[in-house]
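Inspection log for the structure reproduced underneath, given as structure tokens.
Note that one protein chain of the assembly has been removed; the remaining protein chains are unaltered in position.
Right, chain A next:
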């Protein structure tokens, strides 16, 4: 699980162009949206694409996305359970 969390942090930094962040700057339970990393709606769409492309998970329910993208911890747990690749 720790390897997946690290991989997720690296992907988030790279794919969302969070130039001022390193893996160490993101705590497992940091809020991804709002006051945490300050991600926006386009970032949310980008994360949905990332789930599909890298882990074979298709998120179609917006409410499900809200629950899944709370933090790296929650996201990693969800991916571990639902990934198809």
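Heads up, the rule we're going with is that a residue touches a chain if its C-beta (ideal position, glycine included) is under 8 Å from a C-beta of that chain, and two chains touch if they have at least 3 such contacts; residues count from 1.
In this section, contacts and distances are computed from a predicted model.
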| item | value |
| --- | --- |
| Undepicted complex member, UniProt protein name, chosen from "Amino acid ABC transporter permease", "3-oxoacyl-ACP synthase", "Dihydroorotase" or "Pimeloyl-CoA dehydrogenase large subunit" | "3-oxoacyl-ACP synthase" |
| Identified contact with the non-displayed chain, of A:2, A:19, A:35 or A:61 | A:19 |
| Omitted-chain contact residue, chosen from A:10, A:29 or A:52 | A:52 |
| Chain A residues that touch the omitted chain in the full complex | 15-20, 38, 42-43, 45-46, 49, 52-53 |
